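A protein chain is absent from this complex, but the other protein chains hold their places.
Chain nomenclature is as follows: A, B and C, assigned in order of appearance, with residue numbering initiated at 1 for each chain independently.
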Amino acid sequence: MEPTDAHEACFEAGIKFGTLYHQFAGTPVSPDSAASLERAMVEAIENQPHCYDVSVDVLDDVLAAELAEQSADYAELTGRFMEVEIVVRYGEYEVVTSMAMDGDYPRMRIDSITER
Amino acid sequence: MEPTDAHEACFEAGIKFGTLYHQFAGTPVSPDSAASLERAMVEAIENQPHCYDVSVDVLDDVLAAELAEQSADYAELTGRFMEVEIVVRYGEYEVVTSMAMDGDYPRMRIDSITER
Amino acid sequence: MEPTDAHEACFEAGIKFGTLYHQFAGTPVSPDSAASLERAMVEAIENQPHCYDVSVDVLDDVLAAELAEQSADYAELTGRFMEVEIVVRYGEYEVVTSMAMDGDYPRMRIDSITER
Partner (left out) sequence: MEPTDAHEACFEAGIKFGTLYHQFAGTPVSPDSAASLERAMVEAIENQPHCYDVSVDVLDDVLAAELAEQSADYAELTGRFMEVEIVVRYGEYEVVTSMAMDGDYPRMRIDSITER
């Protein structure tokens, strides 16, 4: 079938998610540096085409719990430390996508596809 | 509208593309190391869910031309040095997606969506 | 010979430089997002052990000149778009290290080693 604007919007949203995760995974992060990293991730990804809105929440309580268990006072950013929402607009369509833990796996999913 | 398997397949293909690009962009690469990097990129991305096939071609001639113009004998991997195809299967659908230069921009696109 | 605190300080400074460069190279960056990326880079690297001070300057004029030449309105972060200084303290020694373009190559160098 011919890709529609809704298909393109889903593809673009996936690109943004893969970019966000794999550009920033591994970044040294602590409670003190979480806010600047959140902001940089949002603004970096919003540069990409068709990206309408990004929100990133570094989960301070999960991060603090991890740091309490380990010797270093920072961690490497990974999926269990953040929740992300990315909204893409492509032609007449808007897709809302998000990432959150699904058991032990950081699951990225399509939340909605709507015609604007 | 409710996301279909075709929408999910497009989203998953996008994730793989963003992952591949932003995990490996910046890697030091030379003609001698291009083959091992190609292979590692393919096998890394094929680990991800719903990923059916990945091919990566580091463009030896483009890389060699770049190296001839600069002082270092290696470059940082970026979009203009590679062509990539990623095939995702999700439910009954297969999407073929690819990346190649579109003028000066490494364009990722959906090539086909087919019911299997 | 046995590594001295000055050798360790140089090693640690190198680690911070490799981290900063290869964690963030490839990040989508524009004039509007440069400030948040600078801040995130500084705060991320300052988490690492023995790191006393980091400064990152995204070179707005170089970035703007690049964007004027290309079709996309953002670029991927790479060495020619930034100048960096990293100060490490290890035992009694402080090393100051920096990165700036040396012709077409982003050269990282030791600027000084001093006993505190």
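Heads up, the rule we're going with is that a contact is a pair of C-beta atoms (placed from the backbone, for glycine too) under 8 Å apart; a residue touches a chain by one contact, two chains touch by 3 or more.
The model shown is predicted, which means the values in this text are computed figures rather than measured ones.
Student: Where the complex has a chain not shown, which of A:9, A:25 or A:110 is the residue touching it?
Tutor: The missing chain is touched by A:25.
Student: Quick one: say which of B:46, B:60 or B:115 touches the chain that got left out.
Tutor: Checking the options B:46, B:60 or B:115, the one contacting the hidden chain is B:46.
Student: Which residue numbers on subunit A touch the omitted chain?
Tutor: That gives, for subunit A, the contact residues 21-22, 25-26, 70-72, 76, 78, 103-105.
Student: Need a quick check: the contact residues on subunit B for the chain that isn't drawn.
Tutor: 19, 23-24, 26-30, 32-33, 36-37, 39-49, 72-74
Student: Considering the whole complex, not just the chains shown, which residues of subunit C touch the missing one?
Tutor: Subunit C touches the chain not shown through residues 1-3, 6-8, 10-23, 97, 108, 110, 113-115.
The rule we apply is simple: only the chains that are shown with their structure count from here on.
Student: Please decide if copies subunit A and subunit C contact each other with the same set of residue positions, more than half shared, or with different positions, and reply same or different.
Tutor: same
Student: Would you mind pulling out the distance in Å between where the CA atoms of subunit B average out and where those of subunit C do?
Tutor: 28
Student: How many Å are there between the centre of subunit A and the centre of subunit C, using C-alpha atoms for each centre?
Tutor: Taking the mean C-alpha position of each chain, the two centres sit 25 Å apart.
Student: Would you mind listing the residues of subunit C that make contact with two or more other chains?
Tutor: Correct list: 26, 72.
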